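Removed: one protein chain of the complex. Kept in place: all other protein chains.
After this line comes subunit A, so read on.
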């Protein structure tokens, strides 16, 4: 996490000449920063504000309940605060997502797949459509919702993080701690599966 209080330190240009001692010196300075990284209140707050909405959505796609997802976000960040000395700021993202995922896992049976999504309104209003067309659109949406519920775990989150949260594949890969290629494969599979499921419904 590039926290507010620390940005200036990261702007120090890295040394052009590669004297080992200089490198060690700069590494030591970085480490110094990590030590109070997430434990620093302002760093923690900005981490929360930038990451919590994404984590909430991710957990929402997994457990199917917005309120429960918000509670799990709280749990995850409490754990981050307790472990702030052990988690490096740039690892905090993936760390939080893994903690959150484990919490959903513990919910076990109670975790459900979202069956109903909200839709942006502009889709309907921008097109001046006939009632039949609107009905058809509504049907198609319902079919797509059902198909998304039928997506395999893994593919579903990747698909929604991209479509709803607008995250790039590289960003998703970073959050889930997998390769970008793996994200792209899951995304591809999601689209193929959605089409197949959709054809069946």
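Keep this in mind: contacts are C-beta pairs under 8 Å (C-beta built on N, C-alpha and C of every residue); 3 or more make two chains touch, one makes a residue touch a chain; residues count from 1.
Convention: contacts and distances are computed from a predicted model.
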| item | value |
| --- | --- |
| Identity of the absent chain, which is to be given by its UniProt protein name, from "FecR family protein", "MoxR-like ATPase", "Multisubunit sodium/proton antiporter, MrpG subunit" or "Simple sugar transport system permease protein" | "FecR family protein" |
| Residue numbers in subunit A that touch the chain omitted from display | 45, 48-49, 52-53, 56-57, 60, 66, 70, 73-74, 77-78, 81, 117-120, 122-123, 140-141, 144, 148, 159-160, 162-165, 168-169, 181, 183-189, 191-192, 194-195, 198-199 |
